[in-house]
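Pasting a structure below so you can have a look.
What you see is the complex with one protein chain gone and the rest in place.
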Amino acid sequence: MNLLRRNDLIMLAFGIVVFAVLQGLMEEGIIGSFWKLNLMLIGINIIMSVSLNLINGYTGQFSLGHAGFMAVGAYVGVVLTTNFHVPFLGALLAGGAAAGFLGFLIGLPTLRLRGDYLAIATLGLGEIIRIVIMNIEYVGGAAGFRNIPHYTNFAWVFFIMLFTLFFIKNFVNSSHGRACIAIRENEIAAEAMGVNTTKYKIMAFTIGAAFAGIAGGLFAHNYYIISPASFTFMQSFIFLIMVVLGGLGSITGGIAGAFFVTFISAALANWPEYRMIIFALLLILLMFYRPQGLFGYVEITNMGIFRKILKRGGTA
Amino acid sequence: MAAELMRVEDVSEVFGGLKAVSDFNFYINKGELVGLIGPNGAGKTTVFNLFTGVYQPTTGTITFNGKSIVGLKPYQITQRGIARTFQNIRLFSELSVLDNVKIAYHCHVKYGLLETVLRMGRYFQEEKEIEEESMKLLSVFKLDDKADEMAKNLPYGAQRRLEIARALAAKPKLLLLDEPAAGMNPQETKELMDMIRWIRKEFGLTVLLIEHDMNLVMGICERIYVLEYGMVIASGHPEEIKKNPEVIRAYLGGGA
Amino acid sequence: MNFSKKSMRLAGALLGTMLLGGVFAGCGGGGNEAKSDEIKIGANFEMTGNVANYGNATLEGLKLAIKETNDAGGINGKKIKLIEVDNKSEASESVNAATKLISDDKVKLIVGPAVTANVIAESQVATDSKVPVLAPDATSPAVTVENGQVKDFIFRSCFIDPQQGDVMAKFAVDNLKAKTAVIYIDNSSDYSKSLGQVFKEKFEAAGGTVVMQEAFLQKDQDFKAALTKIKTANADVIFIPAYYEEVGKIVKQARELGITQPLLGTDGWDDFKVADIAGADALNNTFFSTHYSDKDESVKAFIDAYNKEYKHAPNVFAALGYDAGKLLVDAIKRAGGDDPVKIKDALEATKDLQVGTGIITMDKNHNPIKQAVILENKGGDRVMVAKIMPEAE
Partner (left out) sequence: MELSQQLLQQLINGISLGSIYALIALGYTMIYGIIKLINFAHGDIYMVGAYVGFFAITQAQVSILPALLISMVVTGLLGMLVEKLAYKPLRHAPRISILITAIGVSFFLEYASMYFVSPTPRTFPEVIDNVAFHVGDLVINGQQLLILGITVVLMAILTYIVQKTKLGKAMRAASFDTETAQLMGVNADQVISFTFVIGSSLAAVAGVLVGVYYNSIDPLMGIMPGLKAFVAAVLGGIGILPGAVVGGLVLGVIEALVSGFISSTFRDAAAFAILILVLLFKPSGLFGKNTNEKV
């Protein structure tokens, strides 16, 4: 029975080792500031893509408004730290709670919609959030919020990312998570099996939005300034691309997608005029050769070597 | 015995002027195995959808276990103890056979969100129980060796069996089977019927069965309702039904 | 599982390669040591995204100035090497770009970005690493001074918003005898918002009334709804501090709706595209402040050189990019080497330097003291109606 917990501990230890190695490389200056910044960005994007994956990949609800929730978390966070001197962790959590609460409010009516209709509705909601922020002079309007204290560092990003991964992994491997997956697979059958589909759609949406809010807080405290222009629907597209590239319904996929997209974008920084063209072509080619994403529904922990390390409990 | 489990009185269902079911009266006692037959388009599946909350009756009452279930959502009805299978199989096709069954335990899980994500408290105990019970169910339906296979890769007959296993995992008092033998060959059908008899005894279930094929129902059901154009044209023991001229007319056509 | 082992291996391999690639690319930073015969300058500009046309134009001007210097033998025998990075017109990407320039490319100075918000975003990174920033066209005061504090390493090579807003408000009251005004700003730009603010203060201080304030957003196409509303205000002048792309359309649509009042603008108007889009007739009776008049003899050299290099006339962004180039070349010369702190000191000491569009002296707030002109669009031509030399502080 405690195999599951043992596996968690192994993963945690593995995570800490990865952190120690990366942190060491940064302190030694082997990883320069630019790549350090990008590693942090990858971490934040992993939180975004894995949380979006909970909504899109696991629960099958096509949301295109994730950048909007990120914006809410970011702005609530920076107002609290900059204007009210709330400690960083408190501001992050408050940002996450605010985004989650908004996700809940928005989810209640809109999650009745299906497929493309839900997609365009959430896209619209994301834009509404952004436009409303843009019209609030208190947070700097369209020009952005300035003088944000620089609290985010690699350790914050890494451990919050790790927490997010554990949270979502544990969630999807439970009866709650199975209820969400059942909705994705066949909503009518899920309902017939006693799953309160509305409740679980909203739950997934709220949790996803809350983590996006926390990621927004991390993002904002990394850049001294945030502006509504960083949270457009184009940004929601980018998060969706991460999820689909990595694999819908796979946490490993979410990580790989976030890594891939952020990395490509950074690696092409020296060729600005070709960057987006190459990115677009890569995207199309990847969809040709792996339409289900790099990982599909599969987790890396189910693959060969990891299986041997992590002996799985029972038959699963 | 003969305690009543479900009673349906004067239920009608109107779809935009079309009466799919009219003045439907029905009861089923605890432990009974009842059949619902009728030609194509007679409204059998509509009746199931009314029982399970997919549709709401336009008029009439449905009482289950002494309480009205009209107005409840499908998942609430499942939680009250009615589980069903579907005429057109609705498995969670991209998931493993085991996960299909595990999902149906959903409404019996007590651990909360916090216990889930922190993996403490009742989580491990309950997950272990679910896994064991699921495997037990699968072995009843001879699916235990395919537990890790994706549901959509199962052969047709096995998919039908998995749907029944999944419905049972919801621990219902009343099991509704919508054409469970559709598309099966006679040998498979016979095995299935034996299995239904057996699970009814083993799990102490009440079963309501929709079938197209009259002979099959005759062999297994204790009572039968015959539907035509949304109306009950006959009900009673198989022997009575066999002799009923209305039923013969409905099935053989022509004017008797 | 229905995925073949092969495809999983492929996925694994891809991921592995990316990881390795990341580490190597990370190491690559160290190997990029500067050759001793060149001085590395970073260019952090909006090359893609919403305001790419401003970023690219500035960059073109900057490149011309650098090219001229290198063709003339460089600075003390050293050539300037310009390293360009795109910030996608986004504040956070501007920080990424600046970080890359400083840590990977080890630049000695950063020029850009074009837009105020993106300059402010990178300021902290640059200040922390003691690398000076020279902003060619960010006119908001907050770029160089925040909360009364001058930012040590941040400079600009253009005038600031209050100067322009002041000039135009006075012009409206004194020359156009305006009593009422409508302000129509681009709500997505700091530049436009702060100019609107200054104009309102100065115009009302001079006895005028601002009767209506309206706003639009970058990349808007259709302004008729707001213009219909503005028309009802029937003010003496309409002040539109915005960039040329929107300005052209606004002027065209305003005239189509029968708005005949004088339209006033700022240096964002200074592009021939405005005339192309709006048409010469529509553009009559409009006035804007800018950095130079193309009729000015001292500017001719720059315009000719630019025309020769790029086969089209420079706009104001290109001119300011060129100015920034001249300014930095001068500073590096005086710094006598490529030490960033010395370059910074030299920038601070800039005095009476002839650049493309005028003569610059850096004031104590890191803002150049620079002339402004007011041009009138008249029958398809631009006529200088005023030249204002700022009083030195």
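Chains here go by letter, A, B and C, matching the order in which they are written, and residues are numbered from 1 within each.
In this section, contacts are C-beta pairs under 8 Å (C-beta built on N, C-alpha and C of every residue); 3 or more make two chains touch, one makes a residue touch a chain.
It should be emphasised that the depicted structure is a prediction, and the values quoted were computed from it without experimental measurement.
**Student:** With the missing chain put back, one of B:F64, B:F86 or B:F141 would touch it. Which one?
**Tutor:** Final answer for the missing-chain contact: B:F86.
**Student:** Which of these touches the unseen chain: C:K63, C:K108, C:K231 or C:H366?
**Tutor:** Looking across C:K63, C:K108, C:K231 or C:H366, the contact with the absent chain belongs to C:K231.
**Student:** Which is it among C:G248, C:G321, C:P340 or C:P368 that touches the chain not included here?
**Tutor:** Residue touching the chain left out of view: C:G248.
**Student:** Which chain C residues would touch the chain omitted from the figure, given the whole complex?
**Tutor:** Output for chain C: 47-48, 50, 52-53, 56-57, 187, 214-217, 219-226, 228-229, 231-232, 245, 248-249, 252, 256-258, 273, 276-279.
**Student:** Counting contacts across the full complex, list the positions on chain A that touch the omitted chain.
**Tutor:** Within chain A, the residues that touch the unshown chain are 56, 62, 109-110, 112-114, 116-117, 119-121, 123-125, 127-128, 131-132, 134-135, 188, 233-234, 237, 240-241, 244-245, 248, 273-277, 279-281, 283-284, 287-288, 291-293.
Everything below uses one rule, namely that only the chains that are shown with their structure count from here on.
**Student:** Could you work out which chain's C-alpha centre is the most distant one from the centre of chain B?
**Tutor:** Computed centres place C farthest from chain B.
**Student:** If you average the Cα atoms of chain A and of chain C to get two centres, how far apart are those centres in Å?
**Tutor:** Chain centroid spacing, chain A to chain C, equals 35 Å.
**Student:** Measure off the straight-line distance from the CA centroid of chain A to the CA centroid of chain B, and report it in whole Å.
**Tutor:** Result: the chain centres lie 40 Å from each other.
**Student:** Could you work out how far the Cα centre of chain B sits from that of chain C, in whole Å?
**Tutor:** Here the centre of chain C sits 71 Å away from the centre of chain B.
**Student:** Quick check on chain A: which residues sit in contact with 2+ other chains?
**Tutor:** Where chain A is concerned, no single residue meets two or more other chains.
**Student:** Residues of chain C touching 2+ other chains?
**Tutor:** Residues 1.
**Student:** Please output the residues of chain B touching chain A within their complex, sorted ascending.
**Tutor:** 52, 54, 73-76, 78-79, 83-84, 86, 90-95, 98-99, 102-107, 109, 111, 113, 116-119, 123-124, 126-128, 130-131, 135, 147-148, 166-167, 169-170
**Student:** What residues of chain A sit close enough to touch chain C in their complex?
**Tutor:** Residue list for chain A touching chain C: 25, 29-35, 37-38, 41, 134-135, 141-144, 146-147, 150, 219, 222-227, 229-230, 256, 259-260, 263, 266-267, 269-270, 272-273, 275-276, 290, 292, 294-296, 298, 300, 302-303.
**Student:** With touch defined as at the start, can you tell me which chain C residues reach chain A in the complex?
**Tutor:** Counting only chain C, the residues touching chain A are 1, 3, 7-8, 11-12, 14-15, 18-19, 21-23, 25-27, 29-30, 47-48, 50, 84-86, 89-92, 95-97, 99-100, 102-104, 116-117, 120-121, 123-125, 129, 142, 146-147, 187-190, 193, 217.
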